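Every protein chain except one is present and positioned as in the full complex.
For clarity, chains are labelled A, B and C in written order, and residue numbers in each chain start from 1.
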Amino acid sequence: MIKVGVIGGAGYTAGELLRILLHHPKAELKSVVSRSHSGEFLYKAHPDLNGDIDLKFDAELNQDVDVVFLCMGHGNSRGIVESGVIPESAKIVDLSTDFRHKESSNGFVYGLPELNREDIKEADKIANPGCFATCIQLTLLPLADAGLINQDVHVTAITGSTGAGQNPTATTHFSWRSHNASIYKPLTHRHLKEIKESLTQLQDDFSNQVHFIPMRGAFTRGILAVSYLPTDKSLEEVQDLFEAYYADHPFVHLSDEPLDVKQIVGTNKGLLHLQKENGQILITGVIDNLVKGASGQAVQNMNLIFGLDETEGLTLKSTAF
Amino acid sequence: MIKVGVIGGAGYTAGELLRILLHHPKAELKSVVSRSHSGEFLYKAHPDLNGDIDLKFDAELNQDVDVVFLCMGHGNSRGIVESGVIPESAKIVDLSTDFRHKESSNGFVYGLPELNREDIKEADKIANPGCFATCIQLTLLPLADAGLINQDVHVTAITGSTGAGQNPTATTHFSWRSHNASIYKPLTHRHLKEIKESLTQLQDDFSNQVHFIPMRGAFTRGILAVSYLPTDKSLEEVQDLFEAYYADHPFVHLSDEPLDVKQIVGTNKGLLHLQKENGQILITGVIDNLVKGASGQAVQNMNLIFGLDETEGLTLKSTAF
Amino acid sequence: MIKVGVIGGAGYTAGELLRILLHHPKAELKSVVSRSHSGEFLYKAHPDLNGDIDLKFDAELNQDVDVVFLCMGHGNSRGIVESGVIPESAKIVDLSTDFRHKESSNGFVYGLPELNREDIKEADKIANPGCFATCIQLTLLPLADAGLINQDVHVTAITGSTGAGQNPTATTHFSWRSHNASIYKPLTHRHLKEIKESLTQLQDDFSNQVHFIPMRGAFTRGILAVSYLPTDKSLEEVQDLFEAYYADHPFVHLSDEPLDVKQIVGTNKGLLHLQKENGQILITGVIDNLVKGASGQAVQNMNLIFGLDETEGLTLKSTAF
Partner (left out) sequence: MIKVGVIGGAGYTAGELLRILLHHPKAELKSVVSRSHSGEFLYKAHPDLNGDIDLKFDAELNQDVDVVFLCMGHGNSRGIVESGVIPESAKIVDLSTDFRHKESSNGFVYGLPELNREDIKEADKIANPGCFATCIQLTLLPLADAGLINQDVHVTAITGSTGAGQNPTATTHFSWRSHNASIYKPLTHRHLKEIKESLTQLQDDFSNQVHFIPMRGAFTRGILAVSYLPTDKSLEEVQDLFEAYYADHPFVHLSDEPLDVKQIVGTNKGLLHLQKENGQILITGVIDNLVKGASGQAVQNMNLIFGLDETEGLTLKSTAF
């Protein structure tokens, strides 16, 4: 059994990680650290775990762990990593943005298995990708891999409220968020940097813009992203590229029908749908922001690092409704 | 024109009051006080007012007002009233719980027009009823008036999130409140006291229990309440009682179809539906918690105090969806 | 009083029209035709009208009307107009797509007051614009008017479920639509034709593409549209253009804060917000699809035709939550 530690155990991504790891056949929760909840049962912070586990939050990380997941807010992981509280022998999967970019990665491998699976298998430290970044990259990687992104890409994506974390704020207030829609950080969202680095990794002459409009949706879980750009290829040619690219990636599937967010909520899947209209290739992708966009992908990375089947513990029942 | 002041102008009930008064043909917003927003345009706190009015929040109440609405949280109104910041000549409509109960009313009249219309017309100071209390009383007043509440009453009611105010908390977080349901303060909700006082006012031998289960609904506006108790009367007899009781009350209507919350959202209406099953008379009522349950009723009281038509400024378009 | 007839009175846009006209100080509902509901009270089809009006649906149009609103589905209005059931003397406002395009307008004026107000005042027959088309045009008209649309425009817009009408279908099923998001007719939505005709009307050298991704949102009312295109102008210059263009249009306002759908639900307003990022001017617009996007705009057109103040009966309380 892989002995697992979690730091920052009271937040949304940690909660989802615990839900997944609880039923993972080859992992064992050893130490879940939360200073604010230290000494309390896990289900005090994550009430859906009531009846599932009797573990309590630790104040300090138990050192008898094989892997540590960092689930604190952005900007806090680097300090933890440097502080020495994590045993040298433990692998690290960081869910924050701190080590995602090449110039400041400090040896962390960017943990998108559909891009970097072989490197992940050899890695000790993983920078788990952002949720929007994951979904958008899934819609674009095969095109970059084929060297086909030679014009600007336009992306619209909508996300559920859990992406904004559990801290109650004006924009996560039910009375405001429900039956609403709004955009934020249009054309400047920080996930653009991750996305461009990955596209450049696959297509080294990539030099175009990615124009991205992020939208807040009136739902809790899931991301739908739509990317389009002009192409001379036929729809069939592009579909073939996508099928070939994802052939041996177990969580990504092509759909011949238009997609909706609900299809993947609760699962680690990414579904893609391709259309061609007016000379533009248009790729829709859907993922669960908390699973494939965060904690599920983190477990997928753990599986790869430890030589397990990539899908171990991740064949999850979808919510569907 | 009636010159209106509002104290506590940045909250939900104040916002709804402003929305109504903006279009009231015989009222004029003179001074909207909010210490936290002093000097800002009203639409900074109530962004839907953008384009509708250029008024700014005051730090202190302008004394040239005919009526003042108190929209602060419970427990704050009594201090304001005693502080002398409200001109002696001004009428007061308090939306808090501070003066609702007979033993501590300090001359405030309980402002439920369907119970106390004549007293309201003569009043200088109004204690505006609670939202649950308004809806539940509408389902029961005609029975009490006829002396028919001689056994325990059971009440279930569900409310929208705006009833909990605009402060972001764990139970108003979208990720939690959406697609959820929960109860709170079962059998002990403080509105029970208002309700029992009114029933006793109409039926002086009233001595039974009112068992009330308040529920939080996954919606923003509206209350649905269901009250039932045993009766020997036929459905028709009870319907006749209700029709007679509400005949000259312009906002309360009987429906011959089952009700839903959406029918009255955005309006000052109360709709009622009666059924008889297994010897029980069952009365469903729906109101908008922010309108008939708060700010609309406050304006209805203002209209009565100033001798206007009770419906002035309150013929509002329903939202319907 | 303007005597009003409505044909197709049981649908969503008709319901909203009735809600508005009920309280319009200078209009009187004379005849609401619905074959399916003939002889029933209006509130049987529109239960929120319970208590507001006692009118029943007609089987045939009463001929004593000054204006007739056509609220049937797309493709049905032309037949009605040609059938002679509408008195020759009556003005017509058609809410369908049947007469919106110049080549088949049959004398109908495209009823977007912010584009064609003077023509509308002289018109007998109005083709009321589409909901997406209205919102998107509001974000672009000042740019076209200034001749500034010289590159492709990219538009993302999300709409509430009432835009899909009241017929229950798989994609309007609550279990599917709630907590979901999806796109439809990407790059090919039929409102593009209206939009391009209007842009060409203002900027006769307009020849670029408008790329439009329509999204279904998990809410009932409202549209948010985001349009962007490259510009050399500064943000301030573009804001000046917008302010000048809409200066005497009472329902359109510029906001200096980012927008959300909720701000305008229930009203006939259009709010706009401008940003400039990475050389792109980005305009967000919000309207209520049933009001400014349909029935409110239809009444605005009626007001203009009959020489009333454009805002008569349209100063509506917003829902806000």
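Going forward, a residue touches a chain if its C-beta (ideal position, glycine included) is under 8 Å from a C-beta of that chain, and two chains touch if they have at least 3 such contacts.
Keep in mind that this is a model prediction, so the values were computed, not measured.
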Looking beyond the chains shown, say which of B:Met1, B:Ala59 or B:Ala181 touches the absent one.
-> B:Ala181
Touching the hidden chain, out of A:Ser77, A:Thr134 or A:Thr220, is A:Thr220
Residue among B:Gly5, B:Pro168, B:Gly217 or B:Gly313 touching the omitted chain = B:Gly217
Among A:His46, A:His154 or A:Lys292, contact with the omitted chain is made only by A:His46
For chain A, which residues touch the unseen chain?
-> 12, 15-16, 19-20, 22-23, 46-51, 160-162, 178-179, 220-221, 253, 255, 257, 260, 262-267, 269, 271, 290, 315-321
What chain C residues would touch the chain not displayed?
-> 12, 161-162, 166, 168-170, 172-179, 218-220
Kindly note down the residues of chain B that lie in touch with the hidden chain.
-> 154, 156, 158, 160, 175-176, 178-184, 186-188, 209, 211, 213, 215, 217-222, 224, 226, 228, 258-262, 265, 275, 277-278, 280, 282, 284, 321
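Rule of thumb we're sticking to: only the chains that are shown with their structure count from here on.
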Reported most central chain by Cα centroids is C
Select the chain at the greatest separation from chain B, using centres from the mean of Cα atoms.
-> A
Which is it for copies chain A and chain C: same residues on both faces, with over half shared, or different residues?
-> same
Between chain A and chain B, what's the gap in Å when you average each chain's C-alpha atoms?
-> 46
Between chain C and chain A, distance of the C-alpha-averaged centres to the nearest whole Å = 39
Among all residues of chain C, those touching at least two other chains are 160, 178-179, 220-221, 260, 262, 265, 321
